[in-house]
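Provided herewith is a single structure, encoded as structure tokens, for subsequent inquiry.
With one protein chain withheld, the remaining protein chains of the complex are depicted in position.
After this line comes chain A, so read on.
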Amino acid sequence: MAKEYSVIGKSKVKVDGLEKVLGTTKFASDYSLPDMLYGRVFRSTVPHATVKKLYLEKARALDGVEAVLDYHDIPGKNRFGIIIKDEPCLVDDKIRRYGDALAVVAAKSPEILEEALALIEVDYDEIEPIFTFERALEADAPIIHGTTNIHQVKHLECGNVDEAFKKCDIIIENVYSTHRLSHMFIEPDAGIAYYDDDGLMTVVASTQNPHYDRNEVASLLGLPYNQVRVIQAATGGAFGGKLDISVQCHCALLTYHTRKPVKMVRSRSESTMVSAKRHPMTIEAKTGATRDGMLMAMEVKICSDTGAYASYGPAVITRAMVHCTGPYSIPNVRADATFVYTNNPMSGAFRGFGVPQVAVCHEGQMNALARKIGMDPVEIRIRNAHQIGSKLTTGQILENSVGFIETLEKAREKAAEVLS
């Protein structure tokens, strides 16, 4: 590029690089404070149930245990969620997944903590669990939230899809399915809560969104936003898996009641069990083109299971819909998506928000089309590629910064050089 910059574009050493290399970076689990307590969550071992009785007395009576709390101990709102506030900090009405939080415990040592957790018992009234998309939609299925198991339904349409398909020389139809995945960030969720010298409720946590965390902690404790301070600790990877509340609210609640610092570090197993997963998707696609490879029409149907709580489900469904055509100009498009609640692990944000899933579909369709008409897979993409002036299915006109064709050409050129 012709632009001359002094700093931009240069491979400057990362501002936090030296500490990471030396191993001196402080992650949330490295924090330690005087009189600090260790906290952990008592979780459900059934996926769908009401709690008949929670037996906390024995744990409370154990020497060295400073707090055993359930939902009665929450001074403010017992619901959080980035878009829809449907997840309890501690279960009040019912359990919606394996691993739902029923109680939190703070103790003077990790050993006492473990002993206390083993003393907690629970009687459940179990409800039929829903584990499949199909069952969630049946009329006699139990309802997980509110009045329907449908989390969200979206419809996108432009042009005249049915007419356009009639004029296509080639139609490609496939059903794609993608699976549930875990972020497996290297550092499991961790945090520490304490009152600072000014009496401010402070939470240091591994997170992707400290200001959102602040608002949720304040709402849980019934405090004004400026009475809560959240500090992002150095974070050991996230990939979307640390966008939801993890330990922040549980830690803060224990500190609120004990007035002491409380640290929580999830085990790998606990972290994976309750953090959001990638939405598994089933995607039906029908693509119509002319025999010289020009895309004319596309029809897409997406079904997904958002699990027990909304989390980033509404963001995933919307983004998947907008991106379902791939980076190609298709004048006639109809897409429908349905996400349902189930008692499966919560699906949420994961690097790409549904776009990796729909890319499996739109690229599968492009490659199938290229094979069918005997065209080079790069060439067919160039023919249909977004460029300046292209109109998207949403009606938006691309006005600048569209380098798609250049990525195709440059990749082809380099591949010719380095691939066998």
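Basically, a residue touches a chain if its C-beta (ideal position, glycine included) is under 8 Å from a C-beta of that chain, and two chains touch if they have at least 3 such contacts; residues count from 1.
What we mean here is this: contacts and distances are computed from a predicted model.
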For the chain not present in this complex, what protein name does its UniProt entry give, out of "Carbohydrate ABC transporter membrane protein 2, CUT1 family", "Stage 0 sporulation protein A homolog", "Nicotinate dehydrogenase medium molybdopterin subunit" or "Heme lyase NrfEFG subunit NrfE"? "Nicotinate dehydrogenase medium molybdopterin subunit"
Of the listed residues A:Leu102, A:Leu221, A:Leu243 or A:Leu369, which contacts the missing chain in the full complex? A:Leu243
Logged for chain A, residues touching the omitted partner chain are 1, 3, 5-12, 14-17, 45-48, 82, 97-99, 129, 131, 154-158, 174-182, 184, 200, 207-212, 214, 228-232, 235-240, 242-243, 268-269, 271-273, 277, 312, 315, 318-319, 321-323, 326-327, 343-345, 349, 351-353, 355-356, 359-360, 363-364, 366-368, 377-378, 381, 386, 393-396, 398-404, 406-408, 410-412, 414-415, 418-420
